[in-house]
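Excluded from the complex is one protein chain; the other protein chains are retained at their positions.
Which chain is which? They are A and B, in the order written, and residues in each are numbered from 1.
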Amino acid sequence: MRADIAVLGAGPAGLAAAAAAHRAGARVTLVDSAPRAGGQYWRHRPGGTGPRTPPVDFRPGHAIWHVERTADGFTTHTNAGEIRSATVIVATGAYDRQLPFPGWTLPGVYTAGGAQALLKGHGVVVGDRVVVAGTGPFLLPVATALAAAGARVPGVFEAGSPLGFARHPAAVLRNPAKLAEGAGYVRTLRRHRIRVHTGQTVVAAHGGDRLEAVTVAKLDAAWRVVAERDIECDALAVGYGFTPQLEIPLQLGCDTHLDADGSLVATADDEQRASVAGVYLAGEVCGVGGAQLSLVEGEIAGRHAAGGAPGGKLLRRRAALRRFAAAMHRTYPVRPGWQTWLDDDTVVCRCEEVPVGEVRRAVSELGASEPRAVKLLVRPGMGLCQGRVCGYATACLTGPLTAAGLRGLAARPIAQPITLAALAEQQLEEP
Amino acid sequence: MIGAGMVGAACAYYCAEAGLRVGVVDRGAVAGGTTSAGEGNILVSDKEPGPELDLALLSVGLWTELGERLGDRIELHAKGGVVVARTPDAAAGLDTLIGRQRACGIDVTRVGASGLAELEPELTPDVAGGAYYPQDMQVQPMLAAAELLRHARAKGASVRTGTDVLGIRRDTSGAVAGVRTDRGDMAARWVVNAAGTWGGEVAAMAAAPVPVLPRRGFILVTEPLPPLILHKVYTADYVANVASDDAGLETSVVVEGTRAGTVLIGASRERVGFDRSLALPVLGRLAAQAVGLFPFLAEVNVLRSYLGFRPYCPDHLPVIGPDPRVPGLVHACGHEGAGIGLAAATGHLIAQVLTGVKPDLDLTPFRPGRFEAAA
Partner (left out) sequence: MRFSFAGKEISAEAGQSVGAALIAAGYPAWRTTRHAGAPRGVFCGIGVCFDCLVVVNGRPNQRACLTEVRGGDEVEPQEGTGRAR
């Protein structure tokens, strides 16, 4: 059966889109690779409290490897079958953005989102003494949750100096709920006697076969190291913002641009439409902005995709949340000094074990003038993750960030591994 | 040199070695076009006797020299090729080809089913016969292009990537005087059109058209594996498809391992212009054919796929040599799917032409004017 609308991703944006489209009378299929709805934000354990899932055709456990444009719509290819639809709403979210540093491949170093996912989704605390570091407001809920679950958190190290947030009072005042949320985390951290150190971060991890300590550095405004000290720990949760999952928009040929946070994002118009007819975008894929913005964009996308129109209140709320997101991006930028933390033998690409020195050699000796050329010459991004983890760092190490440069590392025509036997079935199913 | 792909890089290398002052210009990056979309083939096995085979044989010798000089940096691997005939008919056809290739100096051994199993233990036992070509090699083409350009730079060449050629400058006599780019003019006595699939555009800019057209191909890349596929392995119908004039889809499976551990699976051929969209039925067919040749691949994951556009001319021969219509314009394009392998000979011959040395090969079959007579 063919759906009117396939909503790809069942996090906040996808759930809101599916619910709105369903209310407007559309036949909706909601697809997600995870066994339960919720995405990263509402990740929960089986039987735990999850989000309300709208009464639509929900297909959990469907990992999408390719979305194809057809004569009358789209075919979404997953590891568990195909979904045909007239329209697609892409709500595939984002994952933690990483900066490489010496020792970051040691077991015990986790992405901030990974530590959170293990806790929320599986009830596992990643360590006894867990350092939290990186930049951005997401570090606070991660530290809070770890502490509440019994981990000792020797500190939260925020590389930025988010006092700058005070410079955007208008954006903050329109979003009092966001402020209250932040204040809640701060209270919890205080209760657990956890300090948030700004202008500091982890610049090296140490250990033999597993993490034993990290070097925390005080940074100058450009993020160069001013002073260092070591802290013993058995786990580190680290993240520097988020990278939107753009596989599907890029497979469909959607326009992209560079967002204020240095991420490649798919370009959406006021109705959440992508540049390709029949494709809508909601949530982090069109700009990292948090769960509240994702919900609003999802609802707007769902209503438009179902032929309706959202009210002015919703549009005003989106505008306010986007201003807030833009203020956050200005407050928590990644500064170029992180490149001075690296040795030539620091691994950039974890899959192919490509060291920084090789990336630099590709640029200086082999004339690689753009990130894709670096990838083709010395292999960062050629491994199983297809550059999802090292793409941003590789692009930064090549030269100034551009949308075209990031795009050269983000195209993944086959988004998930698929066996040759499964791929071979494609030839038979075509008319 | 217009084009910083494999052919442009080889031209730059041999010209710089010959003492010429060389400037390379490319609108993209080093090795960013068709060079980055193939397997890095240096083959004699897939060539019918004729001018292309002569070029290939010259090139194999030059690549061997390059391999000795550049060592491991270009990942040149003299792995040899294995051609598999799945049916008695294909085996008979292969036998005929082998005889003719031998007469032209190709080193080739006929192999039976047990010989194939020895060469490729994972190969399907369902085979009628085959052949082994020890001269076939593989190179990492992007590294090879970048390394040759690095050597050319060391000899004084300049390489300007991200620079778009807007026009060919001519002097009052009508001879080439250089190129006009979006980053200023470059003066030159010779302009070499090494623009690959886009060589037709460059030729048109110089008002000396050559018919170079795109022939799309997809490649599948598997997850990294131990070395289970030891040679370049393909089915006997590959040779027929390479030379085919059919505009529709043709696939004849080519499977080989790489230094990185991934297995590359080609090769499809379609004339669909510059359409970059993924064609799942094509990928499906390649996957099915690869599993047919190597059954263990069925449970192996595909990691990614990529596509490229081979530059082909109507007679499937490249265009190499000076263009009498525009003094100073020299072509080195249209190598179809063999550009990596033929690049060394092409660069070597172009350097000979530009320095007034008699070329090692007669360039008449590759002359740019040959299409006009037919039109």
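List of remarks:
The rule is simple: contacts are C-beta pairs under 8 Å (C-beta built on N, C-alpha and C of every residue); 3 or more make two chains touch, one makes a residue touch a chain.
Predicted, not measured: the structure shown is a model, and the values here were computed from it.
Touching the missing chain, out of B:Pro227, B:Gly273, B:Pro314 or B:Gly369, is residue B:Pro227.
Per the touch definition above, the residue from A:Ala86, A:Ala149 or A:Cys385 contacting the chain not shown is A:Cys385. Between the chain not shown and the residues A:Trp65, A:Tyr95, A:Phe157 or A:Tyr280, the one that touches is A:Tyr95. Contact between chain A and the absent chain runs through residues 33, 35, 40, 45-47, 95-96, 105-111, 113-118, 121-124, 126, 209-211, 234, 350-353, 383-385, 388-389, 417. Touching residues on chain B toward the chain that is not drawn are 223-228, 261, 299, 301.
As a working rule, only the chains that are shown with their structure count from here on.
Look at where the CA atoms of chain A average out and do the same for chain B: the two points lie 39 Å apart.
Within the complex formed with chain B, the residues of chain A that make contact are 66, 68-69, 77, 251, 253, 352, 362, 365-370, 372-373, 376-377, 379, 382-384, 386, 412-414, 417-421, 423-428, 430. Across the complex, chain A is touched by residues 4, 28-32, 36, 142-143, 146-147, 149-150, 153, 159, 161-162, 220, 222-224, 260, 265, 277-278, 280-281, 283-285, 287-288, 290-291, 297-306 of chain B.
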